[in-house]
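Only a part of the assembly is drawn; its chains keep their places, and the rest are absent.
Labels for the chains are A and B, by order of writing; each one numbers its residues from 1.
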Amino acid sequence: MKSYTQYLWFNTEKRQAFINITHQVEGAVRKSGVQEGLCLVNAMHITASVFINDDESGLHQDFMEWVESLAPYGKDYAHNLTGEDNADSHLKRTIMGREVVVAITRGKLDLGPWEQIFYGEFDGKRRKRVLVKVIGE
Amino acid sequence: MKSYTQYLWFNTEKRQAFINITHQVEGAVRKSGVQEGLCLVNAMHITASVFINDDESGLHQDFMEWVESLAPYGKDYAHNLTGEDNADSHLKRTIMGREVVVAITRGKLDLGPWEQIFYGEFDGKRRKRVLVKVIGE
């Protein structure tokens, strides 16, 4: 069995952002040399997300407005009594998801026609990491 | 390490549907010959879901009404300005989830007593795929 680990770093200018990381994950799969296996991609921070969807700016706007409506910033969250103001970011990331697992088939990410992998930041302006772990043969 | 890949095709009559795919996934695990490992099952389309829950028709009705209330069809989504009318489907699938990973123990899906695997379609009436990837030994 082969395995490969890579950490991707992000530091977004805005509090919230979606970044297409498909190419970076493909690069990790190539470096792993794995032909058949699984690739885990997960946010290592609990106010950020890794998810798969379409790379369409209108849809990304819809996602941002939608998670805001489901988990608004600035409500009187108990977590924010600790001095934080990011309780909403924890909830938003829960909607969008912490991780994806993608199959590797014949040396490539086995993605559907519109599937793209995104980093979803909900409390940015600081250095944060994503983990890419490849295992297989 | 062994691996096995199978694609399941769906073309639902209705726009939204849940289909129990547990037997098909069990078939893939059998064909893989894997005794101990992991089985990834994921939608390859970004308006569809794979999730695990109970096979109870009342609950499925509740799920359908619930995702409709959280992400209603026909709102003025930015994505729908592209000519699509399925922004709601992208959001609904995000709630229900893209994928499940199931353990394989002694040659079988290691599911709890009520766990069943479902394909969740939110923008059907077209051919769409699910990927089953088995790795292990």
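Annotations
Heads up, the rule we're going with is that a contact is a pair of C-beta atoms (placed from the backbone, for glycine too) under 8 Å apart; a residue touches a chain by one contact, two chains touch by 3 or more.
Everything quoted here is computed from the prediction, not taken from an experiment.
Taken as a whole, the complex in this structure file is built from 3 copies of one protein sequence, with 2 shown in place.
Here, only the chains that are shown with their structure count from here on.
Averaging C-alpha coordinates per chain places the centre of chain A 20 Å away from that of chain B.
Within the complex formed with chain A, the residues of chain B that make contact are 1, 3, 5, 38, 40, 42-46, 70-71, 77-82, 87, 90-91, 94-95, 97-99, 101, 129, 131, 133, 135.
Listing the residues of chain A that touch chain B in their complex gives 1, 36-38, 51-54, 56-59, 61-63, 66, 70, 95-97, 100-103, 105, 110-115, 135-137.
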